[in-house]
Structure formats: C-alpha cells, structure tokens
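With one protein chain held back, the other chains of the complex are shown just where they sit.
Order of writing sets the chain letters: A, B and C. Residues in each chain are counted from 1.
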Amino acid sequence: MTSTQIFWAHISRLAENGILFDAVVNIALLQEMKSAFGKREGEYSRLVSKSSNKLLNSLWEKKRIPEDGWPEPTLELFLSWLACHDTNNRVDMVSIGAGEREGRVVAPIVRRLHCNMTHGVGRSGSLLEVQPKALGSSMLACLANEFALNAMQLLGLTTCKACLVVPMCTGMSLSLCMTSFRKTRPRAKYVIWTRIDQKSSLKSIFHAGFEPIIVEPVRERDALVTNVEHINRLIEQRGSEILCVLSTTSCFAPRAPDNVEAIAAICRLHDVPHLINNAYGLQSEEIVRKIVAANETGRIDAFVQSLDKNFQIPVGGAIVGTFKQSAILPIAQAYPGRASGIPSRDLVLTLLHQGRRKFVESFDRQRMLFVKMRRKLVSFAEDIGECVYDVEENEISLAMTLSTIPLEKQTLFGSILFSRGISGARVLTSSHDVKNVEGCELINFGSHCSEQHGGYLNVACAVGMTEYEVDEFFVRLASVYAKFTRDMGQWMSEKSIFQPDGYGEEDD
Amino acid sequence: MTSTQIFWAHISRLAENGILFDAVVNIALLQEMKSAFGKREGEYSRLVSKSSNKLLNSLWEKKRIPEDGWPEPTLELFLSWLACHDTNNRVDMVSIGAGEREGRVVAPIVRRLHCNMTHGVGRSGSLLEVQPKALGSSMLACLANEFALNAMQLLGLTTCKACLVVPMCTGMSLSLCMTSFRKTRPRAKYVIWTRIDQKSSLKSIFHAGFEPIIVEPVRERDALVTNVEHINRLIEQRGSEILCVLSTTSCFAPRAPDNVEAIAAICRLHDVPHLINNAYGLQSEEIVRKIVAANETGRIDAFVQSLDKNFQIPVGGAIVGTFKQSAILPIAQAYPGRASGIPSRDLVLTLLHQGRRKFVESFDRQRMLFVKMRRKLVSFAEDIGECVYDVEENEISLAMTLSTIPLEKQTLFGSILFSRGISGARVLTSSHDVKNVEGCELINFGSHCSEQHGGYLNVACAVGMTEYEVDEFFVRLASVYAKFTRDMGQWMSEKSIFQPDGYGEEDD
Amino acid sequence: MTSTQIFWAHISRLAENGILFDAVVNIALLQEMKSAFGKREGEYSRLVSKSSNKLLNSLWEKKRIPEDGWPEPTLELFLSWLACHDTNNRVDMVSIGAGEREGRVVAPIVRRLHCNMTHGVGRSGSLLEVQPKALGSSMLACLANEFALNAMQLLGLTTCKACLVVPMCTGMSLSLCMTSFRKTRPRAKYVIWTRIDQKSSLKSIFHAGFEPIIVEPVRERDALVTNVEHINRLIEQRGSEILCVLSTTSCFAPRAPDNVEAIAAICRLHDVPHLINNAYGLQSEEIVRKIVAANETGRIDAFVQSLDKNFQIPVGGAIVGTFKQSAILPIAQAYPGRASGIPSRDLVLTLLHQGRRKFVESFDRQRMLFVKMRRKLVSFAEDIGECVYDVEENEISLAMTLSTIPLEKQTLFGSILFSRGISGARVLTSSHDVKNVEGCELINFGSHCSEQHGGYLNVACAVGMTEYEVDEFFVRLASVYAKFTRDMGQWMSEKSIFQPDGYGEEDD
Partner (left out) sequence: MTSTQIFWAHISRLAENGILFDAVVNIALLQEMKSAFGKREGEYSRLVSKSSNKLLNSLWEKKRIPEDGWPEPTLELFLSWLACHDTNNRVDMVSIGAGEREGRVVAPIVRRLHCNMTHGVGRSGSLLEVQPKALGSSMLACLANEFALNAMQLLGLTTCKACLVVPMCTGMSLSLCMTSFRKTRPRAKYVIWTRIDQKSSLKSIFHAGFEPIIVEPVRERDALVTNVEHINRLIEQRGSEILCVLSTTSCFAPRAPDNVEAIAAICRLHDVPHLINNAYGLQSEEIVRKIVAANETGRIDAFVQSLDKNFQIPVGGAIVGTFKQSAILPIAQAYPGRASGIPSRDLVLTLLHQGRRKFVESFDRQRMLFVKMRRKLVSFAEDIGECVYDVEENEISLAMTLSTIPLEKQTLFGSILFSRGISGARVLTSSHDVKNVEGCELINFGSHCSEQHGGYLNVACAVGMTEYEVDEFFVRLASVYAKFTRDMGQWMSEKSIFQPDGYGEEDD
C-alpha cells in the first residue's frame, strides 16, 4: 500500500463512522507503532487522542453551556450540522413543498445569513413545539431554552426552573406573560405598576389589554424606593380586579430597584400574580439575590430579561424565567404563531463561543468596573462641586448632579457628550410638564417621580463595557465639561430652551 | 509618470470623490484619447461609461424597488455601507458606551450574521422612530417599509398608503392592530371572528385582551363562505362592545376567502373597525382585487400579511398595511420597545436581489402553476374516483376528497406523503370532537366548520413553488396512492385509529 | 415521556451515531406507526427515508464527481467537516505549536476566507504528500486531483491516467514539467517552441533554464498551421540537446491548434519528450480528440491546462495531466515546497456544485454557442464587407478582417469596444517591428507569425459565456461599428497612431 492508499483507507474509515470531530489521528504514528510494537500496539494506542466527537454528544446529553468556549470552525460546523436536519436542506431526496409555507428563501444572501435555517421556532400551538419540517431549527430553540436556564443558574438564580427565549423585546414579553395570566384572573382589569419612566413598560400593560394603576416611588434619602404600603392598599381595595403587580428591578439612578421581597410577600398573602421586569438586572448580584429571596418567602410568577442587554447579542429577544417548570407552558402557548429563531440562535452561539468560564467572567468584570466607575465619578463630582446620588442598591446606573450648569443648558451638555462619541450618557432635567403616554399622565417624565430636582447626568456600566471605555469616558467627560463651562459665559444672554424629542428617555 | 503612478493617481481620484460604484474607467483608453484627439478628447468621452454611483443615490431618492435585481457583490457593499453608519462601527472615533444597551455583541460569528448591525429597529416610543445611535439600521427599517408599500402597489393594492414591517408573526401583528384600536373603542370587549381553524388567529384576539364571537361559515355548493348576515346581526346587537371584525382571506379549501366587500360595507355602515388577516393572500389576484374594492366602498382599518409566505424570506415577520397614511402611526406606537431588524433587512435584501421584474414574475408564475396544479389534480381525482371541491375564489389551496380510503387510514396516508418528501400536503378528517383552543370550543377543528365531511386532502401552490415541484408532486402522489390502496387489504382487519397531535393544522 | 423528551432522545441518537446528513425522520410518523401497526411496524419502515449520510461516504469511496450538484448548505458542511481534521482546529485537545510554521492566522477574516484550512497542500518533498498536521487540507488536495482526472475523462480524455492540480499559472506549470524532464535529459539546452504569441509561454522556457528554438507556423489557406517539417529537422540536428517540444493547442485565430499528432509521432520516433500547452483546449472536442489520438500513436509526456479558463474558477491554478500514472510523480516532486491549497479547494467546490451533469452541460453549451457566434460573425462580416478567416480546427476563437477601418484607427476601435463593456475582444494590427521577449526577437508580435496582414478582430466563445452575452455582443459590435465608421471622416486628417502598451496581447 502506498502512503496515499493508506490515507484514503483512513478517510474512508472516518467517513464510514460518520465521525464529525474526530480530528487528527496521527497516521504516521499508527504506522510506526505497528512496526515498532507489533502485536503490542495497543500498549500505546491509549496515547492516541481520544475521539472528540464526544463534544457534540455531550452537548445533547447535558444540555449545559460547555466549560470552555468553542472555536469558530466548530461553531460553523455545528450550524451546518443543524441546518442539515431541516427538511428543505435534505440532500438525499428533493423535498416537494405543497403547502403555503415551505421555508423557501429566494435570495441566497438571506439564506446564508440564516445559516440555511428558515423555518423559525414553535408552531401555532406553542413556542415550545417541535416542527417536524425543521428539526434543526427546533433543536436550536430547545437548546436556547436550556442554555438560558443554565445561564440563570450560573448567575445565582439557582432556584429558577424553566426559561423561554422569546423573539420579542422585553415589553412585548411582559405583555405575553400578562396575557397568559388572564385565564386564571377572569375579572382582572388592572395591573399595579411601580412607576419607571420607560414607555415600553407602560405600553406592555395596554398591549395586553389592561390598565395600569400607578404607584409612585417615595424618596428615601437620595434614592427613590418602592411605596410598598401603597401597593398593599391597592390590592386590598381592588382584589380580583388586579391582574398582577408589575415591579421593576433594573433602572436609572436615583431610582432604586423595587423592593421585590416586600411585593412578593404581599402577592403571596393576597394570592395575586407578581411579574418582574428584570430587563438588565441579571448584571446585579444584589438584584439576583433579592429575586431568589423574594421567591422563597413570597410569590413570583415570572421575571423577564432582555437578551441584548445581558448577553451581548443583537436587539430582538428576551428571556422569560419561572420558578416552576409548569409555569412556562401557558406563556409559551400564548404566542399566536411561529416566530423568528434568530434570538435563540444568537444566544446559543454566544454561549458556545464564550463557554461557561468567559460568560461568568464577563459578569464579574462588570461588577469590578462598576465599582471603579462609581469611585471615579464621585471623585470627578467632588472636583467640580457636584455630587453623586447615594443609591447603594443600584449596581448598574449612577446619577451625578449638574448644579454648576444652568438648567437651560443641561440638555445641550448631554448632546455634546454624544457628539464626542459617548453614547448612553443622558442628562435629565426636571419639569412640571405632564407627559401623556398611552393615555396615562405622568408629571416630570424621565425622572421616575413627579418630585422636582436640579438636573442630573445618568451613566451606566453594563456587561461588555471595557476598562478602556471607563477610563476614556472620564477623559472625554472632563474635557467636554471644562470646555463647556468656559464657553458658557458667551451664551448666558441667550434664552433658548430646547428639548429634543425623546432625548433622555430610557428605551427598551 | 510610470503606469503604476498613473494608476495610483487614478485611484486617489476615485477615493477622493468617494465614488462607490464607478467601476471601470478604461485608463488605457483615456490615455489613447489624449494622444489621439488632443483637445478634442471630449468627442469620445461620451463613450466612457457613466458613473454608476447613481445607483445608491437613486435608491434613497426614489425609495422604490429597482427595476432589475442587484448582484450579490453590490448587496454586500450595500450592507457594509449601511453598517458603517451605526455608531459602534465608527472608525474615526472610538465610541464609548456608557448606557445599559450599546449594541455590544461578544461573539464574532453573531456579529457577522447580523452584518454588524446590532441595534434593531424603532425606539420605545414607536417602531417608526429613528435611532440616533444606529442610522444604518434605521435606514434599513425605513427602506423596508417603503419597499413593502411599493411591493403592495405592484401586486395591485394601488390604493394602499402605508406599510409597516413588524418583526413578529401574523397573529401577533393582528394583536398589535387590535391593541391600537382599543383607544378609540373604550367599551369594546369582543372581536367578531369568522371561523378559520388556525390557532394563531384565535389566539391573537385573546392576546390583545378581547374575546372572540365566532361566526361559522355557511356552505354554498362546495365552498364554505362568510355568513354575512350573522355578522351584521351581531354588530347591531352589540354595537360599541365590538372592537372590530377580524376577517380572513387566505385559507385552505373548501373554505373560501371571506366576503370582505360585504363585511367592509357593514363595518362602514355601523362605524366598526375592520381588520383583515391576509396571511398569504397577496398571491391571489382575486383577493387583492376584493380588498381594493372593499376599501373603496366600505371600511378596512388594516390588513396583515406574512413576510415568509409571500416574500420567500425566513419566518419571523409580517407587514401591516393601511389605506390611510396616518393610520399606520398608532399601530407602530403600540409596540412596546425596540425590535429585531432582521425581517426588515431580509425583505430589503430579497427585493433588491429580485428587482421589480423578478418579484412580479414570481407572482405571475404562481398563478400559472396554480392553474396547472388544479388541472392535474382534477384529472388525477377523476382517475381514482375522487373529486376536487369547486371553490373558485380560492386561488392558492385545493381540496380533493378521499372517499376511496377508509376514514381511519386517511391520516396515515397523509403521513406517508410526508415521509416521501412531500411537505405541506395535509389530510383532513371529520369528527364530532370538541377542541378547546384558549377556552373556545370548536367542533371538527381543522375543517373550519362543524359540518361533517368524508375526509379530504389539502394541497397548496404558493409563491416560490417550481414547475418541477408541481410535476414531481403528482408523480409521488400517484405512486403513494397506488401502493397504499394495494396494501390496504391487509390492514382492513385492524382497527387502529391515530391522530398525531397537531397534524393537519394550519400553522401561522 | 413528553414530546420534548422524545425529541431529545431522538437527537441523542442522531448524535450518537454521528449521523451527518440523516435529515428528517418523521418522529410523529414513527410514533403513529407504532400505535397503528404494533409489531408489524417494520411494514412501513421501508417508507421512511433512507439515511443520507451515505453521500459523504460515497465521495471518498468513488472519488468521482457526483452525478448531481450539491446544494450550498451541504458544501458548507463539507468544508467545516474537512477543516475539523486540521490539527489547529482540534477541539478536544488544544494544539501546541512548537515549530516555525503552524498554520497560525491572526486575522479572523482571513481565516474565514480560507474556511479555517491554512496549511496549504504538499510538503517540501512533493505536492502529493499528505501533511500529518493537516488532514483536512490534504483530503481536499487528493480529492482535487481525483476530480481533475475524472473531469478529463468526462471531457473525452479517456486514456488520461493521472492529474495534478498545481497552484500556479499555466506558464509556471509548463516550467515545472520541463524541470522534471531535465533529469532524464542531462545534456538538454533547448526547447522547440511552435510560435504562439503569449509571453508566458515563452517565458516558461526561460524560467526552467532553457532556450527556445522558434518554429514559425506556415500559412495554409486562411490558417496558420504547424511547420512539422521544421520540427523534425531540428530534432534530427540537435538530438539530445533538445529537452522537449512544446506545442500549443488553444490559440487565437487565424492560428490553428498545433498538429499534435504529427509532433507526437516525431517525438516518439526520436525519443524526445513532448509537452502540450493546452491552456483552454479542453473546450474543443477537436483538440481533445487529437490529443487522445496523438498519445495513441505518438508521445505526449504531459499536457497542461488552465483552471480558470476551463473550470470557471478564479485565476491561480492549472492542471497537469499525464497518460501514465507514474509520470505525475516527478512533476509533483519538482515543486520546491508547500503550496496554496486554494485552487484545489475551488476546483472541488465547483465540481461538487455543478455535479457531473451540469459540468458536462456547460461544455456542450459552449460548443453550441460557438457555432452560433461563428454564424453571426460571418453574417455581420458579410454585411460590412469584411470576412471571417476560415480556420476550421479552431473551435474557440474567431478572427474577422478589418479592411474597412484604416490601420491607424483599428486599435482605437478595439478600445472603444472595451469601453462599451465588451472585454476580451482584441484588435490585432500588423507591423514589421521587432518585439524583444526575454531576449527573443519576434517580428509582428501578437499575430503568431512575422507575415503581415491587414488587421483583424479576435473574439472567443469560452465556457461560461451565455447566450445573452453572444447576442448582446453583436448588438454592441454593430452599434459601435456603425458609429465609428460614420465619425471616421472627421479624423482622417489627423495622423496620430497609438499603441497602448500590452493591448491585444494574449495573457495567461
């Protein structure tokens, strides 16, 4: 046998076994061993690298995020492998589509950007259903839910029992949860809403067909905290007319995360559902700890978090988590149709890319950098005669007063920060104006409370922010501030006040 | 100057002018001309190809699907160009993200599959809002809506005035429309629903917080048609308690498209909103014609169609169309947050790939192939002693009786078609069983009507189906049928009846 | 077991078996069957689609171009699968590179464009050697050689016994062959070269360290044909000083393909190697037939063809073919080092994409279109008072006289064709000038012969040209010609003559 023949024989064997990942078996070595050891060749065969096609198997068996991230070639192989399980990618028998939806994609570039998986996830019955036409897409969807659950547990939500990746924004996902609560609360008309000045949060209530009852926060030293008493009173008054309490954990300082423990206790007492808007709260150990504690002593029906804000994937999805496995089913069934599989795919790819280790590290780094950012902001504020609100429980967002800038110039200051390449920093000014959001009238919208203040700057330290960004932020902030206050004299005669539409609002 | 220097000079000039597509200027030719004609060089300069960077400009100016499709290199350039307008892809100044959502994407493979556009579309206020952070993504979203409108008009909906691409399934989009109607109908509790046995249609009503009032179709010869009288009666009885009538155009034979003209007339008379589920109805000239006519003489508030079923892109989106430009805004504002930009991107890429010509052709081909499919099915049915229901108005789906197969074997017959690589063909059997969908009890679910029948086979000819598929479908159908009836004798003793879960249902 | 559990179990089984392509097994169907037939379930199991992972196996077993092309998802899976066999893509054990070349690629975009296969092909000993570090890349290289051989045989070179894909241009590959002949001809100094006015052909001789003895063609009616007598005389005179005869088959009319049968006979008689430059000759049935015949009765040591010109892949490679299996080895060993694997990859992907059927069709279409082009050119020539040279044996290139255009304007005419988007059409003018190519003095370079003529236009019909291109070519040609002759009056006073550098030459 020539060396080429040996090689072909080896390849045939590989292919015969359908081995996916069994990469390098040192042919030369095998030959040597044969000649060297004769019959005792098995002696060293244990040195030969173990087949690595166990990688994929272990994924399906354990359904857990692997310890170490996968390299890109493996991710690509994985996607190709999945795609081959969708009917329309069959190579053995041409699939004939005689229905009204057959996963046809006419533009090759679109097909490619979807990795040839075009059927989306779920069926009209439920987001959790498997599509017989699209096993690959369905596997991806299942794996996304399992990975999401695993991720929750890794981040401290150890008692979480089920997760559902939903291809919609946080607000729409909250809406989906409320819809699924409806059946058990046939008389319900209202959702008790602890005020948080995000339009999407408020709109999610209307979208589900309910009306909010607004509970304004109360001031506790620097922080705006939950008015627990008010919630209790409302439930006692309205009883079964209340669909649920919608609390919010992640928010801009000086608003503090809601007191979910107290709310959960009230909800348990009065047998009222409790839904948590935990948009980017996974990043805060304090918030996570509180949700776990609240569930132990009180009631949480579901909690919703954004995929892009916590997992560094593109906008478009959310995760709904529940503490009972059965609780996820009615939520999955409430979605009326098949849905995009992209957020599921992105989550799986991202977690396979990071592996457990780097995933956890990215959260640890956020915590470390937040402490640094707070320290630097406090120091900068002192230097310029401002101060940073003390809202200890808020571990993501910070607020610094802007008393040294005239009220009517504060927004411009924020805009200039943006033009200097700083995105996400927002200036909040105070006003007695009433903003109408979906029919609700909110005074001083943006500040989470009608109470007036002297204006402040919000900044956040989210997962994925780098140390360079934190440092550079302060370099630019200092330079813009210095220039701005120097030039201010010239403008003081002018009186223009401008409020660009939508500026300073928190999007979802 | 050496030839390389001339070349560099030429390139510098190209780059200086920022010319994108001005591809080949024949350098050699220019040189020749100079020497050949001296001052009269202009004489032949008109031969030199006109700069083609007008291509992109004309896109933004006209906002119309180009006549001819773009080749892939151009599509890729276009995507790259767009991506460069998102803040986080800036190359001149490193963007510092100090907010809670900064379009960060940690896995390179995910970033790539999103063409580096990670911010999604819309803001918390509305799906139509532009994100200052993400001009590229926003351009794509705007263009998608313009293209969708252009496509509608090309397909005959010439009076359509506005379109919104929604990154959700048809059912969820119907839900979004209902939510936006709520404000003008504060007392509304019910949606009048002409029965169509898709779970997602029914669920969309519950999701928006309403209850359906079911109007069963009536038999008119072979077809199941709208019970217009019943709808009229219900509106007269309930008045302002009715949110809207939800009619359906595209459906499985023998159900016919709803009589939207009569419904629109009633809705106009009683001032009740009218919402049309036009899931895959764009493919039928008859349906399109009726919607246009219905709007002229009656009332249509919005109509919703699936992106994947009509435009051959992956599952995940829908288009909401309105006949008044202003009517689209409240619907866009009802979505509570930012949303995935993928369906918008896919639609734009697909229409740029096809160009107006091929886009229109693909619909023409469907019409031609449907006629062929009907002719062949009628002929096959005659051969085996069955018949095809005569539902003239249904130009997408066909139904053939299955009287020669025992009731208890019909579903198996359908399954075997699937196993032979035919997807989308469904066998419908009749039953007195009651199916509970979201609390509604529906007799004989799947048949759109409680009336019993002897079982039938549904097939559809949708956009994208090829002539080969139509031909091959009949080859396999004939072969499976022949084998099935031959072997049937052996089973007749057995009594097993099986109804696989969800089999034969219409997904959305 | 819930349906999800069944699904997971199914997936585990798939993964366990390492099944690559075993796409859709209808789970629901399997379940049904179980309940329907009980123990007789096997009855219908034969209906369930056969596993398709045989696809890959058959590739390795047969090493032949598959009958039908593979769809893109399968090609991508195939590439991923191959890449996993290169050491540095291992996922089970991190590879530690302690050598000077470890396939490291620092730019992710570059790695991706190479499908993660970075080691190239061959080793310092031979292009045919397998790299233990890079089994995937090596498999690709082996397959490319096998596919090339298979393609040759499909095109009529049925007695071809071995092929080598070389990642260099045709000229360099000819050089490689000459180098490998050197050992058996230690006294050789010269290569007998039948004149063909391509610089690369001539340069290939010098590159290998030899000197050409030029044999000018002789005129036979319209055609320029091989001066067989001259070759015979030279060999008789110089004997062992001749390394080989280098003949050329594919060329621009009016040069005819060399009379390889006569040359082969002489070479056999005198025991002199014979090398054929068959750059794009695979497209001509006549040339193929002659090479086969020449080998039967005479001597051919190797023949070289361009990859891009015959196989529609990017520039960069060639195929060396031999009629003895053992003859390929010394050529493969002559390459001094490892080489780019890109041409091998591109060839394999292209042939897998086309499949045998479409590959053969593309050559059939060229033949049909060439006949059409010749007919239309003859007709056009008649209309304008020109004529097409009658060179029957040349089935790829055509030449039309340009007597109606003044000599000094002919080149401009060619340039204008180029500026009108016609590439590849060349105007040849005649001249007594001497062109020095690598020290050889050639009179009337470009015309393959020192004999003067009145100028002509060359066009070719190569594989991949579409019917639209042929038709549109004549539309543009006619329009340019009409305009050109109309405007000519104005220029006649002027005397400028220009000859852009390199215009009208045949590249390789």
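Operating definition for what follows: a residue touches a chain if its C-beta (ideal position, glycine included) is under 8 Å from a C-beta of that chain, and two chains touch if they have at least 3 such contacts.
Being a predicted model, the structure only gives us computed values, none of them experimental.
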Across B:132, B:156 or B:406, the one contacting the chain not displayed is B:132
For the chain not shown, which residue from C:140, C:245 or C:465 touches it across the whole complex? C:465
Listed in rising order, the chain B residues that touch the chain left out are 3-4, 7-8, 11-12, 14-21, 23-24, 26-28, 49-57, 59-61, 63, 70-74, 76-77, 80-81, 83-87, 89-93, 108, 111-112, 116, 128-130, 132-133, 135, 138-139, 142
Interface with the unshown chain - residue positions in chain C: 72, 75-76, 87-88, 90, 93-110, 113-115, 117-120, 123-125, 129, 132-133, 167-172, 174-176, 179, 182-183, 198-204, 206-210, 250, 279-280, 306, 308-309, 312-317, 333-343, 345-346, 349-350, 353-354, 362, 396-397, 418, 420-426, 438-439, 459-465, 469, 472-473, 476, 502, 505-508
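Rule of thumb we're sticking to: only the chains that are shown with their structure count from here on.
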Chain whose averaged C-alpha position falls nearest the assembly-wide average: B
Gap in Å, rounded to a whole number, between the CA centres of chain C and chain B: 44
Could you give the separation in Å between the centres of chain A and chain B, each centre being the mean of its C-alpha atoms? 28
Separation of the C-alpha centres, chain A versus chain C, in whole Å, is 52
Considering chain B alone, which of its residues make contact with at least two other chains? 108, 418, 420-421
